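First the structure, which I've put down as structure tokens, then a few questions once you've had a look.
Of the protein chains in this complex, one is absent; all others appear in place.
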Amino acid sequence: MIRAVYPGSFDPLHNGHLDVIKRSARIFDQLTVAVLHNRQKPTTLFDIEERLAILREAIDGLPNVEAAMFEGLLVEFCRQSGARVIVRGLRAISDYEAELQVAHLNRQMNPAVETLFVMTATRWSFVSSTRIKEIAQLGANVDKLVPKASLDRLEARFGPPRV
Amino acid sequence: MIRAVYPGSFDPLHNGHLDVIKRSARIFDQLTVAVLHNRQKPTTLFDIEERLAILREAIDGLPNVEAAMFEGLLVEFCRQSGARVIVRGLRAISDYEAELQVAHLNRQMNPAVETLFVMTATRWSFVSSTRIKEIAQLGANVDKLVPKASLDRLEARFGPPRV
Amino acid sequence: MIRAVYPGSFDPLHNGHLDVIKRSARIFDQLTVAVLHNRQKPTTLFDIEERLAILREAIDGLPNVEAAMFEGLLVEFCRQSGARVIVRGLRAISDYEAELQVAHLNRQMNPAVETLFVMTATRWSFVSSTRIKEIAQLGANVDKLVPKASLDRLEARFGPPRV
Amino acid sequence: MIRAVYPGSFDPLHNGHLDVIKRSARIFDQLTVAVLHNRQKPTTLFDIEERLAILREAIDGLPNVEAAMFEGLLVEFCRQSGARVIVRGLRAISDYEAELQVAHLNRQMNPAVETLFVMTATRWSFVSSTRIKEIAQLGANVDKLVPKASLDRLEARFGPPRV
Amino acid sequence: MIRAVYPGSFDPLHNGHLDVIKRSARIFDQLTVAVLHNRQKPTTLFDIEERLAILREAIDGLPNVEAAMFEGLLVEFCRQSGARVIVRGLRAISDYEAELQVAHLNRQMNPAVETLFVMTATRWSFVSSTRIKEIAQLGANVDKLVPKASLDRLEARFGPPRV
Partner (left out) sequence: MIRAVYPGSFDPLHNGHLDVIKRSARIFDQLTVAVLHNRQKPTTLFDIEERLAILREAIDGLPNVEAAMFEGLLVEFCRQSGARVIVRGLRAISDYEAELQVAHLNRQMNPAVETLFVMTATRWSFVSSTRIKEIAQLGANVDKLVPKASLDRLEARFGPPRV
């Protein structure tokens, strides 16, 4: 049985993330979506409870997927939860380099855990949480880019789309 | 008649920007250089009035070019000003990826506006406003890199070149 | 009036090309799709007449678009046909570098002609004529990737899809 | 049970390939290393039998790994052998783009098969079959770069290292 | 006699830096490792004295290498110290672009100083000071990634490795 972990900030979850989750759930026996809680730099728009709540709404109906919070080193979280695989989505070249750097470092810290990269569908290749927050704040309608759970929270923050 | 918008922070305008403006003015019937005014993150060195003033000095003599301020979503500004084309300059690879991400997002929000990319001349390929501010503050002479309008304001801030 | 040229081998035309053609036709007054005829290296799958015929079928219904053959230097073709703009589609990073190299060289040869880059829609970002020929020859169905005019000729060459 | 396919030319197998094979064998239940046989372009240094023989020597001792030959479309080979996963090793950026293009195309042809990318260990990041053949032919000692099975065949072709 | 300068923040020095230092010391007659002191943005983990102290411990035994502090423009520091060469290590693509931008700017400011790039060994290609601080703070053991001088200071800050 292969248990995989898909880590991230998910601030908030968008359709590109959800695409990676669904693909991974079809490959691996068990998938844990691990939401990073950074107590020292609490710079996210949504706090850890909101981000977990959005995620739980969105993965409802995927039986082998669960949401969890993690702090500290990802490889340590993998060791504790018995995961042998870290899943990451690849979009652009700049992602790729940062991802490889982190993955090599994780391998150096724990060679028993392997990082596997999944391609994001081309239609979500331009979507990122940072951009979504930016344009939602300016009044854009992002209902094509995020699941309903994220949309509701974004509207609660920034009001309904004005443009 | 094609009306194009060239958006940016222009903090301050440099010769690479001016090169894109001149090329675009030769192609399109009307060009609006749109200076982003971000009320929420006022992190520019020069405020919106100064940046507009520099720009107006520099485009003096280009009859089909005008300067404007914009806030909010760029595609909304295009809609209001009747522009069908967004112009962006391309330099390095890293630019390219970020630019494509934004351009795809803009297309998703408003398919009627198309983003076109112009090549910056190779001699300005290493010039950026960030680097110029950095070295001007350290006393470097940047008179080869910026138009006189920017040079005057940089000297007013940081004093004459010391090196 | 802006006359633009969209050059390429189009061996054969695919949906990514067609996407660039349609976008460009909305921006520019007149668009010439210029098919490269290389007498010295006749390595295309389809000869120049077939490639032009496919193109003419596919652009039927676009009133301001025409197909033409060119040999020799592109900038010379632009000069002769009165085009001030070369249009190129951008997909991947590797494209980008080769395109910039060619564009800078063209500018060096004829500064009056400007190269503008259009983004290919993300859904065609992985499509290239080379790959399409490769998989069509192996029996793949490419009807989602090329217009009917290309599909007919590919089937005439390689037979109906077998997979 | 997850059955994965690791496709390639393996002309010849090198230590970077072997690294990907060993990592994948630890993750997936069954791994088929699929050697491409291109009847139409027989441009490999070693023929299909030699490449398979090298591979079989090198994977001897890995119980869940087998070697196979494939022709035609990779996704068709996956369908026939019941594999849901294609494994590819990632090294450089240029790899990455070509790999993504192929992977998106494969997904378009068969959405049931997912491509996963494994990182090659940094120490093999500069190794490629093309370079190895090049320098072995010029007399270089490549015993640090390839397994013994490949080394024997390279020496049979090019003689013992002369430098 | 060629005097070279290797500039950086070295916050803290890691094995990739040390690799570049040792390679450069074998090529050039005299190497000055120049530690940037930024009075206006004191955002480093270790102050300038600590960073210089770590460096001096680590280069002890390399007779033609010395440590120095610099403020202001690097090309001005080169001019004052009589250095004709700036040495920089190359790792990833993203490095490469930023490095080239800075190097072209430095050349524009002082054409007499040339920037030369040295390849970091592949085994350190994923190591950066930023990542090291990040994981050391989370309790990771970084003794394979930094020299003893850095390790001691990191432990003094963050305590012994907990994972």
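Every chain is named by a letter (A, B, C, D and E) in the order it is written, and numbering of its residues begins at 1.
Note that in this section contacts are C-beta pairs under 8 Å (C-beta built on N, C-alpha and C of every residue); 3 or more make two chains touch, one makes a residue touch a chain.
Remember, it's a predicted structure, so these values are computed and weren't measured experimentally.
The chain we do not see here touches B, C, D, E in the full complex.
Seen across the whole complex, the unshown chain contacts subunit C at 72-73, 76, 93-94, 97-98, 100-102, 104-105, 108-109. Where subunit B meets the omitted chain, the residues involved are 93, 122-123, 125-126.
Where subunit D meets the chain that is not shown, the touching residues are 92-94, 125-128, 131, 135, 138-141, 144-145, 163.
Rule of thumb we're sticking to: only the chains that are shown with their structure count from here on.
If each chain is reduced to the centroid of its CA atoms, subunit D and subunit E end up 38 Å from each other. We define each chain's centre as the mean of its Cα atoms; on that basis subunit A and subunit E are separated by 34 Å. Contact of a single residue of subunit B with at least two other chains is seen at positions 93-94, 97, 100, 104. Going by the touch rule set out above, the chain pairs that meet are A-B, A-C, A-D, A-E, B-C, B-E, C-D, D-E.
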